[in-house]
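My questions all concern the structure below.
A single protein chain has been omitted; all remaining protein chains appear in their positions.
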Amino acid sequence: MSAALQGLPRTVLRLHRTALLVWTAAVAALTGWLLWLNEVTAGSVLASLARCRHADMCRDVFAGLGYSEPTAWIGTLVCYSFLAVAAFAGGALIGRELESGTARLAWTQGVTPIRWLTAKLALPALAVTAGGTVLVLMYRWGWGAHRSLMGDHWSTGDVFVARGPLTVAYGLCALAVGTLAALLLRRTLAALGSAVAAMWLVNLLLTQYRADLWPALTRTSRKPFTLPAGAWQVREGRNAGGDFAVYHPASHFWPLHLVETGVVLALTTLVTTAAFLVLRRRAA
Amino acid sequence: MSDTALGATGLGKRFGRRGGWALRDCGFRLPAGRVCAVVGPNGAGKSTLLALAAGLLPPTEGRLTVLGTTPAAARARVGYVAQDKPLYPQLTVAETLRMGADLNPERWDAETAGRIVAAGPLDPKARIRSLSGGQRTRVALALALGKRPELLLLDEPMADLDPLARHELMGTLMAEAAQHGTTIVMSSHVVAELEDSCDHLLLVGDGRVRLAGEIDDLLAAHLRVSGPAEKAGLDAHTVVEDRVTGRQRTALIRPAGPLGDDWRAAEPTLEELVLAHLRNPQAPALTTAPAATEESAA
Partner (left out) sequence: MSAATASAAVRAPAARPRTARWLLRLHRPALVVWTALVILGAALLLWLAGPLTDAAAEGWRQYNACKWSEKCPYAQDAILRYKDVYNYLTLSLAALPFLVAAWAGAALTGRELESGTARLAWTQGITPVRWLVTRLALPAAAVAAGTSLLVFLHHRAWSAADGRVDTAKNWYDFWTFHTNGPTTVALALAALAAGALTGLALGRALPALAVSVVLTAGVWGLAQWLMPHLWPAVTRVTSLEHGYAAPYSGVDVAKGLAIRGGGHIPEPECYAATTEGCARIFRERGAVGWFHAYHPASHYWPLQLTTSAFLLALAALFTLAAFRVLRRLSGSLRAGKGATA
């Protein structure tokens, strides 16, 4: 039994070698692209913009797009990487094994179903965490290095997720949701599709209600006022006391981020427990 | 309408440009109305041969005629059951049979198909994915037989069946052959089972045809001889296998003339014949019904 356990991580690695290679290549490519943008592209863009400042007219205003557009795309890819993880978990990781019966092969080779699922989830969770951490750190560095060239805000959907552990949390949640979908449906393509749809919905819901996760500040005044720099304005209007604005200052980024991370991780725990319960009931 | 159900000349199949040859230089002729057993070890090329005959693979070299035309043209008149018996998992048994009826609109025999499925007994509303291996075989056979084919190609059909089901389905197949003159080509490992029902044999080993012809003719062409170990004198005949155990020498030969007195001779059983040829791949092949000969009068 213990011999089977030692070999199990190696078996999981061998089975999903291709997926690991693709994930590593994607992380490396995005990291390299961020490095290129910030070391090479930003330098030349800043130089031409600097020359620009010494003239009344500047004909190179759009040089900055060469930096800001790719950086925005990288943010989107980092944020939505969890959709690919959901597809992998529902499809190749668990779904295909249950549909084709190769899971039973493992279960009759000296590995209990619970141990099998644990090993199946441990390695991808490690890869998602490691890869996600690298991406988040690189993106934080890249996003913050040349703020003058970017026009987005810390509250933009993709940027908000990609600048902290929320990316990794979404990835782990996608892993859990994919596993539960595969255990319930036991068919590859159906599990793949429903896992991706479910994770997309979860992200959509959380994005809608993101501003409510931490108490916002309200400012009311009869005289016109401006919000502090970097604030995220949630709502504004007029009431009996004059004009009011509901906003999150820049210092609220980490509380909002960590609360959402907590929500996603709680969901992950719930879904993972459900998955193990379903497996215990099905396979005993 | 040809008298030959299946005929091959120099047939060869290679997978990929640098793969090994699955079949090489195969030639045989199977007359219509026979029940032919395709026998051989694993990896010999039996499945490849049947897939070629079903028109599912193109041959790399040589020529294969099925029911007088190319395999692709004959596909409508040929029934085929693959080794893994593929079926649509999301359909029910009844829907699978209805699909067969819809796809073969003028040839479908609903009674036969229904009878085979009902003998299971199989719940017509059960989904294919919930059936056991033997039950799936039954549905796959029902699909193939419902098509009322002139030639039936079966790749290890009895592998999943219990002895009772095997006996019963074998009976159904033989009845089919007798009633409609269907030619049946069946590949199997279990020689003893085939001995009673089949009248034609195709032995495939290492991608080549080793024996082809009527079983009676093949058995009559061989002799199992035994004698003292020191005795020689078999060089005049074609020796398939020659074994010495202790002081006894046993050999399987194709006699080319009269034997000496000291030899005890008997007609071999089918199993002995097959095993001897499989154990000795260097023995020359014997085809009593080669292709490209003139059609014999029925």
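Chains: A and B, in written order; residue numbering restarts at 1 for each.
Here is the rule we use: a residue touches a chain if its C-beta (ideal position, glycine included) is under 8 Å from a C-beta of that chain, and two chains touch if they have at least 3 such contacts.
It should be emphasised that the depicted structure is a prediction, and the values quoted were computed from it without experimental measurement.
Interface note for the absent chain: among B:107, B:189 or B:243, the touching residue is B:107. Screening B:65, B:137 or B:187 for touch with the missing chain picks out B:65.
Annotation: of B:87, B:158 or B:184, B:87 touches the absent chain (contact as defined above).
The omitted chain makes contact with just one of the residues A:101, A:224 or A:241: A:224.
Contacts to the hidden chain, counted on subunit B, fall at residues 1, 52, 54-59, 63, 65, 68-73, 75-76, 78-80, 82, 84, 86-91, 95, 99-100, 102-107, 143-144, 147-148, 150, 180-181.
On the side of subunit A, the interface with the absent chain consists of residues 48, 51-52, 54-57, 59-60, 91-92, 96, 188-190, 192-193, 224, 235-238, 243, using the contact rule stated above.
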